[in-house]
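Worksheet for the structure shown next.
Every protein chain of the complex appears in place save one, which is left out.
Chain lettering (A, B and C) follows the sequence in which the chains are written, and residue indices restart at 1 in each chain.
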Amino acid sequence: MKALVKESAGPGFKLKDVPKPTIRDDEVLIHVRRAGVCGTDVHIYEWDDWAKGRCRPPFVVGHEFAGDVAQVGALVANVQVGDRVTAEGHIVDGTCLLCRTGSAHVCPHTRIIGVDRDGCFAEYIAMPATNVWHLDANISYEVGGIHDPMGNAFHTALTADIPGATVLVTGCGPIGIFAVGICKAAGASRIIASDVNPRRLELATAMGAHDAVHPSDAEAAVKRATDDYGVDVVLEMSGVPSAIHQALALVRVGGRVQMLGIPSKPIEIDFASEVIFKGITIYGVVGRRMYETWHQMTRFLRSGKFDPTAVITHRFPLECADEAMRVIKSGEAGKVVFEIA
Amino acid sequence: MKALVKESAGPGFKLKDVPKPTIRDDEVLIHVRRAGVCGTDVHIYEWDDWAKGRCRPPFVVGHEFAGDVAQVGALVANVQVGDRVTAEGHIVDGTCLLCRTGSAHVCPHTRIIGVDRDGCFAEYIAMPATNVWHLDANISYEVGGIHDPMGNAFHTALTADIPGATVLVTGCGPIGIFAVGICKAAGASRIIASDVNPRRLELATAMGAHDAVHPSDAEAAVKRATDDYGVDVVLEMSGVPSAIHQALALVRVGGRVQMLGIPSKPIEIDFASEVIFKGITIYGVVGRRMYETWHQMTRFLRSGKFDPTAVITHRFPLECADEAMRVIKSGEAGKVVFEIA
Amino acid sequence: MKALVKESAGPGFKLKDVPKPTIRDDEVLIHVRRAGVCGTDVHIYEWDDWAKGRCRPPFVVGHEFAGDVAQVGALVANVQVGDRVTAEGHIVDGTCLLCRTGSAHVCPHTRIIGVDRDGCFAEYIAMPATNVWHLDANISYEVGGIHDPMGNAFHTALTADIPGATVLVTGCGPIGIFAVGICKAAGASRIIASDVNPRRLELATAMGAHDAVHPSDAEAAVKRATDDYGVDVVLEMSGVPSAIHQALALVRVGGRVQMLGIPSKPIEIDFASEVIFKGITIYGVVGRRMYETWHQMTRFLRSGKFDPTAVITHRFPLECADEAMRVIKSGEAGKVVFEIA
Partner (left out) sequence: MKALVKESAGPGFKLKDVPKPTIRDDEVLIHVRRAGVCGTDVHIYEWDDWAKGRCRPPFVVGHEFAGDVAQVGALVANVQVGDRVTAEGHIVDGTCLLCRTGSAHVCPHTRIIGVDRDGCFAEYIAMPATNVWHLDANISYEVGGIHDPMGNAFHTALTADIPGATVLVTGCGPIGIFAVGICKAAGASRIIASDVNPRRLELATAMGAHDAVHPSDAEAAVKRATDDYGVDVVLEMSGVPSAIHQALALVRVGGRVQMLGIPSKPIEIDFASEVIFKGITIYGVVGRRMYETWHQMTRFLRSGKFDPTAVITHRFPLECADEAMRVIKSGEAGKVVFEIA
């Protein structure tokens, strides 16, 4: 089958023919239709320091996808051939303390498809049946193909108390923009989105932000919207040091900061004034709650109150992987999707 | 001043002149503009068993209102003459264990205006400054005048986890209809409202119910919308025994039933099959959280995502109190409001 | 192998030779050492209405046990031959909405060992590997053999907020007595236990109850200990109608009633005065949280702060099943255990 492969330690991907995966008795084989492209893929493509430390080529890249089931293992009871599905890309052990007590999303033995084992930028992928999530009939493969990053956004937003809340979203990449839409659907009373990129602010506005501002205007926007108290909740989706300081400065006393954006290096924090004296809570977001987050996604999509389609700005065949990487790096893209089959 | 008074033990109200209230140093005098009429007022008007057991005439009736501040006591710091306000009608001691640990709404020494002391169906009312809640500039006195029952609905809905939830609202009196609109604004994925009264089902639909059905059709509607699981949350707003049984039957295992409707007499419950084996949680709703609920109301109104105006179907001067009671008892009314000054 | 069997629709058990179970690839075979005897076993023995409606003889009885692993299926990774283990007796589908969102304890497709399929009053039992729970080296098979009912008690107690709380435990059968000890270890400030049986009150006192009283004295004990407020938490472990009314009467306003005891028939409840006006929360307890409850048990046992041994009053070989049933029915027993191998 055709697959986008990280062949060796160095920049680039290669589209090539590889053997179709075989499945274990508790796995299913999925015919991939659409696959989302993520910043993580760009890191692997560029072969940056994180990629060098984590990945072991060769492997098929890609961790966000939807498709239909082509084959099921002998022990699989809840998935049938022909089912339209997406899947959780974090493969956990299922038996450790974390997995058995409701925190599988932080299983210490997590292996991620497209990072630690073969991924989904290919015609077929083998997945444990436990990781499969069914799509409603009216959900497109395209929307199915971006459930992983949407799930990051749902996890980030809905582990805070959103109905009625004032919310600041710092960073309007695709996940930040999804988060704007989720907060809108969940009854946030005021959503302020900040980013340096005007194109992204337009998308944030389209998804429901009341204010979409350059970071230099965020403080004024927050103070105006909150009688100077600061927002109840900040969703930090950028990983940019100045945005993290702004998150801590603009959350109200006693508020909550959800951190998803990954800073590339250490940051100097004044815990006294930025965290402790403010009495705030900070929550580090890893992946998606298994599978509360997936269930929430299905519910929001089913209700029609949340539709991520506007965030998808570019669609490519696997053959155009280099161009896909380019548009993401350029900042001109919202969400980018591979159309595979 | 003019006031609607419960003069003696027996049916009816009397509109008469009474002295304008005087205030203590920690109280404010409020010029009443609009006042909501509640089922509780009907009980007092009719002088039913509950009223006989609880009320001690003579007293001014009415507990839901908005107006502007005419006078403030010497110790009052947070309210000024001219402020547009509504108020929490439950006057609590502020010093008991419950009041000091976040549960003032169940203070055992609660005294309710218009029930235990003089109320708001009058040109003026004296209120402790701590009970006053300011209205945003764009909120009408009319909407301000129904914050008390809206608050019941907010308390009932938002102490459950609504974003993404499937919700059944049993009973579409004004509070039930408000609750439909709140759940809609807070991101419920599916709202099923049930009532025997077609007029009320129309209002529920107008406020956002996906299904508005006769109770005899509720089971089918719930099963269809939930793959037979039952709903995540039931808001029981009727107090009708058959509705309570239906609430317990149609909530999913592990779900939550919020009980606000007051049954007039004991009901036979099979705790084994209706509660314990289902693993559900039941929450008895009293009044409004002080003042989390009030804050949520302000936020929802401010966002524009919730507007109760459509629920107000009748407006009367105090002179038409008998007619106001009649339309409520007839079931033809949504929310009824007195226009006072 | 030797097994205690419910042979046919009618009273009694029969000790007989049956084939040793075979296991599937995802199951393990456990050599049973100790097995707890439960009220449920008595219902099956007596063949009461519940048993007639639920059970389909013939089957091996018993659902609480510990032992060591004799054989593991090909797909089992987290259990080895020789491991000392106990197991969750509720076998759930693992794939339904409830199982996938943290509520497997209320999986609608639950099958219980010793009730819906062969149980543990036998030399060997086959169990899904996912249901196995490892015992610390210093935990005896006997204590391991009563993890199921201890788990009911942990689930009931620790889904309330116990540190500092005043707690009333209505009903001091083994699970109620366990709950007393758990509340003691978790920092309850005052524990009042009630039962009609003086022997059980002695055990409750031994496990840490500050007051152990006849139900007719419970109201006075609660009022004395709580400045008349009522207790923060009631653990209703009896299923007796008068105890349920007492639970609702003696919990403070805004408090929490955890219901585990199963009433045998419907009860008349005045929701207005007993639930709604009190603003309380009622929680129906099913089984054990999978596997948060098991993890809590291990932690409490490991700390040495909770030791259930004193509650075990009788030990029998399988040959004395009739006597075991007798001592339970007589009320003279705390927890009864079969010593099997």
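One rule holds for everything that comes next: a residue touches a chain if its C-beta (ideal position, glycine included) is under 8 Å from a C-beta of that chain, and two chains touch if they have at least 3 such contacts.
Every value quoted in this text rests on a predicted model; they were computed, and no experiment measured them.
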Option touching the unshown chain, where C:Pro11, C:Gly82 or C:Gly164 are the choices:
C:Gly164
Absent-chain contact - pick from A:Leu15, A:Ala70 or A:Val106
A:Val106
Of B:Trp47, B:Phe277, B:Tyr291 or B:Phe316, the residue touching the omitted chain is B:Tyr291
Contacting the left-out chain: of C:Phe13, C:Phe271 or C:Phe300, that is C:Phe300
In the whole complex, what residues of chain B lie against the chain that is missing from view?
25-26, 75, 77-78, 93-95, 97, 100-102, 130, 290-292, 294-295
On chain A, the omitted chain is touched by residues 97-98, 103, 105-106, 108, 227, 229, 239, 244, 252-254, 259-260, 262-272, 275-286
Residue by residue, what part of chain C touches the chain that was omitted?
158, 162-166, 185-190, 295-296, 299-300, 302-303, 305
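Definition applied: only the chains that are shown with their structure count from here on.
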Indicate the whole-number Å distance between the mean C-alpha point of chain B and the mean C-alpha point of chain C.
41
Hunt down the residues of chain C that sit against at least two other chains at once, touch-wise.
97
